[in-house]
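A single protein chain has been omitted; all remaining protein chains appear in their positions.
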Amino acid sequence: ACGGNGGDGGNGGDGQDTAGTGGEEGGEAAAGPFTIGVSNGFTGSEWRTQMIANIEEVFAEYEEQGLVDELIIESDDVDEAGQIEQIRNLVNQGVDAIIINPNSPDALNAAFEEAAAEGVNIYAVDQAVTSEAVRNIVIDQSEWAQISAEWLAEELGEGAQIVGVNGIAGHPANEARWGGAQEVFEEHGIEVVAQGNANWSQAEGQTVMQELLGQYGDTIDGVWAQDGVAEGVLRALIDEDRLDITTTGEARAGYLRLWDEAGIDTIGVVNPPGVGATALRFALLELQGESIDESQLENGNTVFLPLPDSVTSSELDAWLADVEGQPDGYSVDVILSEDEVRDYLQ
Amino acid sequence: MSFLEMRDVHKRYGGVRALNGADLFAERGEVHALLGANGSGKSTMNKILTGIAAPDQAELRLDGEPLRVTRPQDAHRLGIAAVYQELSLIPDLTVAANVGLAFEATTAGFLRPRAIRSRAEAVLRRFAGAFSGDRLPVDVPVGQLSPGEQQVIEICKAIAREPRVLVLDEATASLHAAQVEVLFDVVRQLRDDGILVLFTSHRMGEIYALCDRATVLRNGEVAGAVQLAETSEAQLVEMMVGRQTGVAESTGATIPMAAERQPVVLQVEDVVGDRLAGVSLEVHAGEVLGLGGLAGQGQSALLAAIFGAQRRRSGRLLLDGRELRIRRPSHAVAEGIAFVPGNRAREGLLPVRPILENLTLASMRGRAVVPGVLSQKRERAAADQAVEQLRIKLGSVNDPVSTLSGGNQQKVVVGKWLLEQPRVVLLDDPTKGIDVAAKDELYEVIARLTEEGVAVILNSSDDEELLGLSHRVLVFYEGRVVDELHRADLSRDRLVASSLQVVDR
Amino acid sequence: MSATETRVTDSGGRPDVRDLLRNPVVLAGIVAVLLFVVGNLLVPGFGSYGTVMNVLRVAAFLGVIAAGQTIVILAGGEGIDLSVGKIATFSAIVVAQVSGGEDGRLLLAVATALLFCGLVGVVNGVGVAYLRIPPLVMTLGMVAVVQGIIRVYSGGQPEGRAPAALSQLVNARTVLGIRGSVWIWLIIAVGVVALLRRTTFGRRVYALGANRETAYLSGINVQRNLVLVYVASSLFAALGGVMLIGYSGAASISLADQYQLISIAAVVIGGTTLAGGVGGYLGTVIGAVVLQALTSLLVALNIGAAGRQIVNGLILIVLLSAYGRQRRLRQ
Partner (left out) sequence: MSGTQVRPPQPDATGSSDAGDRARDAMAWLMAGRLPTATAFVLLAIAFAINVVVNDNFLTAFNIRSIMANALPLAAVAVGQTIIVIGRGIDLSIGVTAALASVVTVTLVEPLGLLPAMAVGLATGAACGLVNGVLVGIVRLQPIVATFATSFVWAGLALWVLPPAGSGEAAPRMPQGFTQGFRDTTLGIPNGAWLLLGLVGLWLLLKRTRFLRHVYAVGGDELAAYATGVRVVGVQVLTYVVGGAFAGLAAFAMLANSGSGDALSGGGLTLISIAALVIGGTRLSGGAGGAGGTVVGVLVLQLLSNIVVALRPPTEMRQLIDGLLVIAALALAGLWSNRRGGR
């Protein structure tokens, strides 16, 4: 299975300035109750679990209003052949809209068009796709990465040396993030001496960091780590007694607690799993006849959601109180309210 | 200049010297025996001729031309076909497909099933008498035939290639007398057609019946090349083993008599199962009970059924009058029953494992220091004991058993049960492929077992052996016992007549 | 060493150098050393004591998980266990959730993990031995089942973490910088080698792998022993999972999934043949070190993603060609 432990997200696609997509997926109002489908092609991450739980929660809200009747969730470890199958299954079950966390930016396009032709609205979350038949409701992964990269660069100052610990090599979100971060480092004169892929797994993050420490421990001043691996990276630093090396963090409960214990200074940029639930709000509003304001779209089909405030050392205590009682894998979360979503509509 | 010349053949396997400058000269239109004790290098010689084994050094000529075989296809192209000691059939393919394998009739790469089938049928027809049932099993997957029938198919496969040289390496080891006779008729015909047949067997009778000349190997070297008409059996054996023996007369002579007065150990009551149509018998302590009859009449099936290796649909087994519940071999082993199966490669050996582990497998439980924990010293001592008892020729007990010659492998299969101190021993063709001297050793072992009061049931495709060893012989036909012959009136003619008596009914 | 592993020539009992070089375990050992030496040339410092210790420390998890894999593969019949990674993950999650991070509940948690993983092994074994499902697909099916159990049990968000005592045990620095996980591995390795060579169970495992029919006809209860084999595999995977949670502190729902196929590679690189009946755990130990060293080297080499995959595959092929080869057809 591809996909990763959490921070898999998407880039803004291919920069083609395709004008209005209008047509089939928006527009005409229909009477509820609606059936909603969810397609998720990777189950091996807590982030995905949280994303689905959020969708279920918001769905229940709408169910009470009598606006929706059924939520069909297709969630399994599949490649995109399998995800195409998920989409077809959902269409066949008669859904009105699909919320999908796609395994590929391009390879599902034909299936999307097939579904759109059957009158289904499609919303891609976390990872943007290139199909014009789809609305992407995502964060800008490059921007997400640049926030922590900026922080690290400022902490270390020009001329510092760092290593990067990333997710799955070749995964679009991974590439977008690392690309964004590298731009920042270049700008600030920070030298990246090596990068390793830890496949969005904390245990692998720990090993990779250990290996990098073995090779570059004497020269580096900092580590830029993605979410899903940052806790492992920090553990390795603690284990090797190298807390003098500055690292970026992640906004997850387990990390925040370790952060507190270690008493370090770092940053946790939020990548909210609530994006799925936010997309559900978009879906229902559009099903009821409203439509997205074209001028808000980037690349013709993408809504970039604002990034929530990052977790910083100064407000760590407040954040810790927030995630009290949550399991370690819990990500700091935001779901846009219906009013916030309306800002993107015409 | 001979038709086939193999000069100065050398072959080593790791530390073992299989052939050490052996020579072989044979002519067109003769049946030439290649003889020797187990492990003397006969099969290696054959394999070098057919391209399966690469010699370290050798000078080969066929029909005056230097013979270059680096793989089996070369041999086939040059008209050399072989029946190997270990079968080379593909169990899931049909008989026709097996017989035609690697020289199928095709058009543009596509098979011509009818041509392939008729070619196979033509060869099989020559062996019509060797199959049970009245139809030739052309379309049956080979794996479903009895071991003897498979052996015949193997021979058909070689003959179908219309070779100039036909190698038969212990091709009769699992054949019954009647099947052997069919084979011999065919071989004689081939010989008369000018084909050279290289014949290897440990059954002296067959050699004298079929062959003209013999080359005898000993420890990888030639011990002599003789005219059989001018050589006595004793002389031959002496050449093979390098010492004087009384092998020819000794078969069974040492088996103690008067066993029937001793108590009954095992009773079989009306056992019905696959190929068994209701068999009852009793074996006494110290008795060797032979199972006779034509090939494939259920003798092997009975042994397997007693041992729990084959399902019984009904019937009872009693040991010392106590009913046994044997549903699988482990139950039988727990009751002190031992079974030497008829197909050693498939059922008797752990080929890649050391000789030691093969020998101690069935009895290790009893030797454990603490339940489940083995002592290396005890295991080693047990293995050494079996090696000595059966005079197994080996380098080290830690070598894989697959590196032994066929006969020595067979001794390992038997040896593993001698460490178990059984009450009942079931033997299915136990001397298959064993040389004359070693056979004698095995007979002694059987004699010792009977002296100790063990009950033995023996199925053998070798009538001589059956006659020599058994106190009584039960004659089988179509899964039933149709006659019982006692030692006193046991003779070859009686046995044959009894086996065929159904014809008179 | 089992008998085949230490084959010496019969010419006097002294091991011949050439025979030694044909011994897969020795060869794997040489390759392991070479990997560090060559690595050190490419990336100065790669062969340092610290790096080697780090590799060993992490190789321990693979090594322990691959112990069960070794037993399954030795027992033959296309034996293979694709569920070890998932079972290790399951075990880690059970330890985290049952213990809730409290030292006092560590033993209970580990016992619970072993019990439930053992049950998964029973199901694998019954499927293979009694229902005659080929091991590859049986254990593949179990991957989905165990993943499903994990999702139901943890709700997709495992709670709790490793008790501090466990983390200390696994990560402890002892003499010469040797970590706790290495000691645990050493103890388990001695146990597994003894199990395979000095017990009736070990002998039966080899017998099953060498020729199941013969084993059956020699009085071995094939089906029952096969079930035991798969239970053993699950238990070692579970132990590996326990060690991993100690190492990484928090459980996540894909913690040990990566070991699914790599554990097989470790076994084969250690000279055990997939046909069964030949090989042993010592080879697997070295195989685990070799593979972990390779992973570390690839991180240290710092090449692009595509290049890294290609290099990884090519080096694996070279490693396998060195001694993972089967017998030639011609004798």
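We call the chains A, B and C, going by the order they appear; numbering starts again at 1 in every chain.
Simple rule for what comes next: contacts are C-beta pairs under 8 Å (C-beta built on N, C-alpha and C of every residue); 3 or more make two chains touch, one makes a residue touch a chain.
Predicted model, so just to flag it, every value in this text is computed and none were measured.
Chemist: Just to confirm, in the complete assembly, which displayed chains does the hidden chain contact?
Modeler: Every shown chain touched by the left-out chain: A, B, C.
Chemist: For the chain not shown, which residue from B:P141, B:G224, B:G278 or B:G453 touches it across the whole complex?
Modeler: In the complete complex, the chain left out is touched by residue B:P141.
Chemist: I'm checking contacts with the chain that's been left out. Which of C:L114, C:A129 or C:I184 qualifies?
Modeler: From the options C:L114, C:A129 or C:I184, the contact with the absent chain belongs to C:A129.
Chemist: Consider the whole complex, including the chain that is not shown, and state which of C:Q147, C:T199 or C:S218 touches that chain.
Modeler: Spelled out, the listed residue whose C-beta touches the missing chain is C:Q147.
Chemist: In the full complex, which of C:G156, C:G219, C:G240 or C:G280 touches the chain missing from this view?
Modeler: In the full complex, the listed residue that touches the missing chain is C:G156.
Chemist: For the chain that's not shown, point to the residue among B:H76, B:R218, B:H284 or B:K416 touching it.
Modeler: Answering carefully, the residue with contact to the hidden chain is B:H76.
Chemist: Touching residues of subunit C against the unshown chain: what are they?
Modeler: Per the touch rule, subunit C residues meeting the hidden chain are 77-78, 80, 82, 127-129, 131-134, 136-138, 140-149, 151-152, 155-156, 212, 216, 222-223, 226, 261, 264-265, 268-269, 273-274, 305-314, 316-317, 320-321, 324-330.
Chemist: Need a quick check: the contact residues on subunit A for the chain that isn't drawn.
Modeler: 1-2, 11, 13-16, 43, 52, 72-82, 84-85, 88-89, 91-94, 103-111, 113-114, 118, 130, 169-172, 175-176, 179
Chemist: Extract the touching residues of subunit B with respect to the undisplayed chain.
Modeler: Against the left-out chain, subunit B lists 50, 52, 71-73, 75-76, 82, 84, 87-94, 97, 101-104, 106, 109-111, 128-135, 139-141, 144, 157, 177-178, 180-182, 184, 204-206, 208-209, 294-295, 328, 464, 496, 499-500, 502-503.
The working rule: only the chains that are shown with their structure count from here on.
Chemist: Compared with subunit B, which chain's mean CA position is the farthest off?
Modeler: Following the centroid criterion, the farthest chain would be A.
Chemist: Name the most central chain, where centre means the mean of Cα atoms.
Modeler: Central chain: C.
Chemist: Taking each chain's centre as the mean position of its Cα atoms, how many Å separate subunit B from subunit C?
Modeler: About 42 Å separates the centre of subunit B from that of subunit C.
Chemist: Round to the nearest whole Å and give the separation of the Cα centres of subunit A and subunit C.
Modeler: Roughly 34 Å, centre to centre.
Chemist: Need the CA-centroid distance for the pair subunit A / subunit B, whole Å please.
Modeler: From the centre of subunit A to the centre of subunit B is 71 Å.
Chemist: Among all residues of subunit C, which ones touch two or more of the remaining chains?
Modeler: In subunit C, nothing touches at least two other chains.
Chemist: Using the touch definition from the top, which residues of subunit A touch two or more other chains?
Modeler: Counting only residues that touch two or more other chains, subunit A contributes none.
Chemist: If you look only at subunit A, which of its residues touch subunit C in the complex?
Modeler: The contact residues of subunit A facing subunit C are 5, 43-46, 48-50, 52-53, 77, 169-170, 193-197, 199, 201-204, 206-208, 210-212, 214-215, 231-232, 235, 239, 254, 258, 327-330.
Chemist: In the complex of these two chains, what residues of subunit C are touching subunit B?
Modeler: Touch residues, subunit C against subunit B: 3-4, 6-11, 198-201, 203, 206-207, 210-211, 213-221, 277-278, 330-331.
Chemist: Touching subunit A in the complex: which residues of subunit C?
Modeler: 43, 45-46, 48, 50-51, 54, 58, 147, 151, 155-161, 171, 244, 247-258, 295-296, 299-300, 302, 304-306, 308-309
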